[in-house]
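Only a single protein chain was left out; the remaining protein chains are all shown in position.
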Amino acid sequence: MSEKMRAGLVGVTGYTGMELVRILATHPQLEIVQVTSRKEAGQRLRAIYPFLQGMAMGELTICQPDLSLLAKECDIVFLAIPHGAAMEMGADLVDHGCKVVDLSADFRIRDKTVYEEWYKVPHTRAHLIDEAVYGLPELYADKVRPARLVANPGCYPTASILGLYPALKHGLVHHDNVVIDAKSGTTGAGRGLKVNTLFCEMHDTFRAYGLGTHRHTPEIEQELSLIAGAAMTISFNPHILPVNRGILATMYTTLKSAQSLEEVHAIYSREYKDHSFVRVLPQGALPELRNVRGTMLCDIGLVVDKRTNRLIVVSVIDNLCRGASGQAVANANLMLGLPLESGLNFAPLVP
Amino acid sequence: MSEKMRAGLVGVTGYTGMELVRILATHPQLEIVQVTSRKEAGQRLRAIYPFLQGMAMGELTICQPDLSLLAKECDIVFLAIPHGAAMEMGADLVDHGCKVVDLSADFRIRDKTVYEEWYKVPHTRAHLIDEAVYGLPELYADKVRPARLVANPGCYPTASILGLYPALKHGLVHHDNVVIDAKSGTTGAGRGLKVNTLFCEMHDTFRAYGLGTHRHTPEIEQELSLIAGAAMTISFNPHILPVNRGILATMYTTLKSAQSLEEVHAIYSREYKDHSFVRVLPQGALPELRNVRGTMLCDIGLVVDKRTNRLIVVSVIDNLCRGASGQAVANANLMLGLPLESGLNFAPLVP
Amino acid sequence: MSEKMRAGLVGVTGYTGMELVRILATHPQLEIVQVTSRKEAGQRLRAIYPFLQGMAMGELTICQPDLSLLAKECDIVFLAIPHGAAMEMGADLVDHGCKVVDLSADFRIRDKTVYEEWYKVPHTRAHLIDEAVYGLPELYADKVRPARLVANPGCYPTASILGLYPALKHGLVHHDNVVIDAKSGTTGAGRGLKVNTLFCEMHDTFRAYGLGTHRHTPEIEQELSLIAGAAMTISFNPHILPVNRGILATMYTTLKSAQSLEEVHAIYSREYKDHSFVRVLPQGALPELRNVRGTMLCDIGLVVDKRTNRLIVVSVIDNLCRGASGQAVANANLMLGLPLESGLNFAPLVP
Partner (left out) sequence: MSEKMRAGLVGVTGYTGMELVRILATHPQLEIVQVTSRKEAGQRLRAIYPFLQGMAMGELTICQPDLSLLAKECDIVFLAIPHGAAMEMGADLVDHGCKVVDLSADFRIRDKTVYEEWYKVPHTRAHLIDEAVYGLPELYADKVRPARLVANPGCYPTASILGLYPALKHGLVHHDNVVIDAKSGTTGAGRGLKVNTLFCEMHDTFRAYGLGTHRHTPEIEQELSLIAGAAMTISFNPHILPVNRGILATMYTTLKSAQSLEEVHAIYSREYKDHSFVRVLPQGALPELRNVRGTMLCDIGLVVDKRTNRLIVVSVIDNLCRGASGQAVANANLMLGLPLESGLNFAPLVP
């Protein structure tokens, strides 16, 4: 008899669903008891994910989503389905008394108008926007614990906000003139069928996309503005890398005064000293994707460029684990009264 | 006014069509004047292939396939469409007096029954099977020159046949007990939308597929049997590599007598001395994919393993160029009275 | 105060040392207390492996190897140093009463003459060859438990032996005519500085090496012969893949009688049913590297090719984890009275 808490997973065919399965396969206190997918219902989980062969979780049968059953069987439900669909399923599950971690963008944006402008769909469950908690543990753990509905942060926002948080909180840099040049592994483009994410269209090449127009822009601006205590407009510019996992964001800011690297480094180190998932690297060191592969870690490197009076922050996460499913599990841990790190203490897979 | 010969290209959205476009973009004596695709008709070629931006060929408008127009405008037509469709289009074009290089499998197999068994479609233009010439220039250039219809060899067969030809022709090895373990770049899996060829499903991994059941098996057996002068059954086993281009086939045979490497190497060198596209590597050297990247070259390495009395042949080609579109151009060159190498003298792109 | 068992690690700059560090970073019952390296002595472990930043193990200071200190401080010592050096250090540690897992080849080959012929060095500690246990847990767990000195199997032998074991044990296939075509990730080539393992010399390419002459050949033959109960000579042929981790071995054998896939599959399944690290895939399924990434798993796929009367076995492992350091930890677990799987229940990192 298991005494683990019980989780449901709605949507399993995408990379965030796949990563939730990987993480929960070894979680000591939380197990998946229901997996739903309209497309794959009827199959065993191991049939679509052979890497689960021989593990208990692989024997689960995928079923059609059923609100009552999910609410009855699960302490918490993860939504790994597209925005638009998630708001309705999320609201219904909350109504049924179920705790929900929504991995989509549906409850991240506080301003309904901004959401609808960037996501091009009406928000049909806007009454829950205020209640939903933005689930970035380093900033909002206290709000996440009692929450019924957590909006799990986007991958780019997670890397960006953690990287800029101490600088903005402590007023080190100007609010205007922030440029984020972000590079993501290809899992960030999803598991849907598109010619431009075929292996031979991504391998040995590199490109930018959505410069200035990516949907994560308002999410980043919202959170940075809250930290800075003033409205911020930023330039956010994503690129796609021929690697599986990881985001590296290079963030360009202008220092208000001539701070030394030592001073900036001390402020960052102090700010994150009680947050074991964030590693402020030693002075002079720069992060790289592989050092956080498969983990919840966010590695931050700092550069003070005296020639141009800039603070350049390089922030690195695993987009699937920290930037999506691992962070969702961290939020579930908090909502269920478990330790934040439970089931999440992976060592990076290097090389 | 151009004085180049004029080619048509039927089917352009796959990797073989794309590679034909790349090769013909710099061919000094042959140019594409018609490109057809049911799916992309109406667009400029540069719209679907931005790499052609700024080149004359990029300005071509893709149109619906039109037999009369193709026959009227073109000295030769390349068919880069799926088997089944190719046999009909190919036969019709020949009826209209047009020369055809068919890159599909439709006219490669001499025995209609074998074709239908392996390809699971009826052969509706079987009257042309006998006339069609198997377009492997090193073996059949003399038959290709006067041909109206050339069956362009498959990628795996090209690498396999060129690698085993001297050994079988000169009776060095036994006919039974030939095992081919072949590894292909992912372009070999085509440009169609399938989950298992997405970047994140191929990158940093490797797998076998179709062991013992790949459709190129009867094609290889047919040609090896002709060379050996006896029916041969082989074990052909493909794998898919996380690289864009290239096939490396490791071929295991049993020597009839205790030949030295020197002797075998001399036989291979002599056999290919007048064939500039085949390079028999120095004794002790083994080929690698990149040394033939983007070219018509076939590199062959030889190993005599005295412990097991085996001759191991390693054969390497670029599956898209030598294994498909470049070989199609070579055949077209022969059919049009041009030098075999015209437009095909690329230096390998290393690294 | 920790109550974990205490391990020493001699040699840390190579990929096997690096992988031991990764695995032991999260082992619940075994911890590294001493790390030695002549080259890096004096540095913190996190200085050479930034992925350990923030973890307790990263704070360890690398020191010069000191036999007495190792023997005094450690319950067990892992040797991740080159063959030749390992035999002397291993013998000395055993003399000092220390348990040893040697990741080199020095004590794998039972016949001193064969060792010296293939490894080109004299064996100076041959008196321990008989005592040393070949540490493949599925075959030799009972001998490993009481051992003082375990010879950790090579990566290619691990994949090959596990793949062929049931077929040979149950007499399904002929002893002659076994061909192993193996493909390894580039970590298998080590972390030493060589032009041909630079990124730009390996990326987007593929090659064979050491066909018929690789040093793992006699190790595979020794173990297969023991299983078969008769001397076997095999053809072993390695290739190097542009991936970090993983070995896929495609093994060609000839069936003694016309077995069905069902029968062979049943024999394999029965043989491995109590060995959770070995997964015999469902009939018709073939393994791939990523499904075992970062784990102790060995995935086996079976093909019966009736046309050629062959049994083709495809065996996949992670060369660093199962093929080296993870297997070393499994052996240490057994030698220290811990459960075999302790610290080794990783879910594969997919994608």
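Going by the order they are written in, the chains are A, B and C; count residues from 1 in each one.
Just so it is clear, contacts are C-beta pairs under 8 Å (C-beta built on N, C-alpha and C of every residue); 3 or more make two chains touch, one makes a residue touch a chain.
Just so we're clear, the structure is a prediction, and the values are computed from it rather than from any experiment.
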TODO: Check the options B:T13, B:N244, B:Q259 or B:T308 and report the residue that touches the missing chain.
DONE: B:N244
Task: Residue among C:T16, C:Q53, C:N244 or C:N291 that touches the chain left out of view - done: C:N244
- [ ] Sort through B:P122, B:G229 or B:P351 and give me the one touching the missing partner chain.
- [x] B:P351
Open item on the list: If I consider the whole complex, including the chain that's not displayed, which of B:S104, B:T187, B:T308 or B:Q327 touches that chain?
Closed with: B:T187
Task: Residue touching the undisplayed chain, where the options are B:G54, B:G97, B:P146 or B:G337 - done: B:G54
TODO: In the full complex, which bits of chain C touch the chain not displayed? Write them out.
DONE: 15, 185-187, 191, 193-195, 197-204, 242-244
Task: Contacts of chain A with the absent chain, listed as residue ranges - done: 177, 179, 181, 183, 200-201, 203-209, 211-212, 233-235, 237, 239, 241-244, 246, 248, 250, 252, 286-290, 293, 301, 303, 305, 307-308, 310, 312, 314, 351
Open item on the list: Take the complete complex as the reference. Which residues in chain B touch the chain that isn't displayed?
Closed with: 15, 18, 22-23, 25-26, 49-51, 53-55, 187, 203-204, 244-245, 276, 279, 281, 285, 288, 290-294, 297, 299, 345-351
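FYI, only the chains that are shown with their structure count from here on.
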Task: Longest centre-to-centre distance from chain A, chain (CA-based) - done: B
- [ ] Write out the two chains that share the greatest number of C-beta pairs in contact.
- [x] B-C
- [ ] Note whether the interface between chain B and chain C is symmetric in residue numbering, meaning over half of all numbers used appear on both sides, and answer same or different.
- [x] same
Open item on the list: Of all the chains shown, whose C-alpha centre falls nearest the centre of every protein C-alpha atom combined?
Closed with: C
Open item on the list: Counting only Cα atoms for the centres, state how far chain A is from chain C in Å.
Closed with: 36
Task: Inter-chain centre distance, chain A versus chain B - centres from mean C-alpha coordinates, in Å - done: 46
Task: CA centroid of chain B to CA centroid of chain C, Å - done: 39
Task: Multi-chain contact sites of chain A, meaning residues that touch two or more partners - done: 15, 187, 203-204, 244
